[in-house]
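One structure below.
A single protein chain has been omitted; all remaining protein chains appear in their positions.
On to chain A.
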Amino acid sequence: MATVQLKNISKVYEGGVKAVDSVNIEVKDRQFVVLVGPSGCGKSTTLRMIAGLEDITEGELYIDGNLVNDVPPKDRDIAMVFQNYALYPHMTVYDNMAFGLKIRKFPKEEIEQRVREAAKILEIEELLDRKPKALSGGQRQRVAVGRAIVRKPKVFLFDEPLSNLDAKLRVQMRAEISSLHNRLKATMIYVTHDQVEALTMADVIVVMKFGVIQQIGGPLDLYNNPQNKFVAGFIGSPPMNFLEAAIEADGDDIYANEGTFRLKVTAEQKKFLTPYIGKSVTFGIRPEDVSFSNTAKDGVTINGTVSVVEPLGSETHVYTSTSKSQVIGKIEPTLVPAPDSKIYLIPDMAKAKFFDLETEQVIN
């Protein structure tokens, strides 16, 4: 039952490095918000400021409507799961989970009941007497999550909790944290550099770069309507293809001309691209929005040469070299074109994006 508000929050480190720049985020009660971005984008620093582990240089932080800038972590009623688990090595799993409750002077029976309950949810009941050293990475992460949930805090904070796990376990824990969120109905703020985690878990995603928020929105919103080139390239895997193309008019139609091929834009796109006639823009198309063709047709086809083919079973990724850049296409799994062969990719122009070459903002 808690909201978290960040108002113009900035963090400037000694020496003048600005790690976080005027960040505004509003986390609603029971929301699962994911902060995502490449390393050094300020997402962890933002989370640590919410936790109270870093001082806030500027701005205001509210938890449940109360200004908490100067409230120490212990009084913010938050729990945090760390990337390296941060379990107390000399305590058993039980004591690790009970520590926060003992400090808060909960009665013994309640501590016991809460720890058992959390252990049951996380399926670590049989590990309660062990020390962290005797646990696997996945088990340690469960204990770390358990330590957070026994407290029943207002807000859960996760700092890249799955980064140290192997790929398979990561997928599994991802689903478990999601279901935990549904079950506890708690407010959660989750930091990751993995856009797949962001897309799969979040109610709301906050994309950050160089300490600045690039876009805030739901997973599909970010995927379908990226506001700039960075978000477009960051969300989605393989990433969106970017080609530099000149906007030219040919009769009634407008084309994006790459050099060796040109693509006719839709009627809707024509409206906002008209001012760009004679200029270059960045043309963006997602790998999943291109299909394979045997023949080239002017105005609808990307011509290229196959450089790498990655058959994944469910689909095939084709890396195609055009005259100037590279285009990745997701094509039917049955098609495995030979390297160095000519290939024709047909983009679904309705899904194409155009970005200003200078500002990198989407044109629409």
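Quick note on the criterion: contacts are C-beta pairs under 8 Å (C-beta built on N, C-alpha and C of every residue); 3 or more make two chains touch, one makes a residue touch a chain; residues count from 1.
The rule we apply is simple: contacts and distances are computed from a predicted model.
Engineer: Assuming one chain is omitted from the figure, identify its UniProt name from "M42 family metallopeptidase", "Cellulose synthase", "Sugar ABC transporter permease" or "Acetyl-CoA acyltransferase".
Structural biologist: The record names the chain that does not appear here as "Sugar ABC transporter permease".
Engineer: Hey, which of A:Ser22, A:Thr57 or A:Asn84 is the one touching the hidden chain?
Structural biologist: A:Asn84
Engineer: Where the complex has a chain not shown, which of A:Gly100, A:Gly137 or A:Pro337 is the residue touching it?
Structural biologist: A:Gly100
Engineer: Which parts of chain A are in contact with the chain that was left out?
Structural biologist: Contacting residues on chain A, toward the hidden partner: 51-53, 72-74, 78-80, 82, 84, 86-91, 99-100, 103-104, 147, 151.
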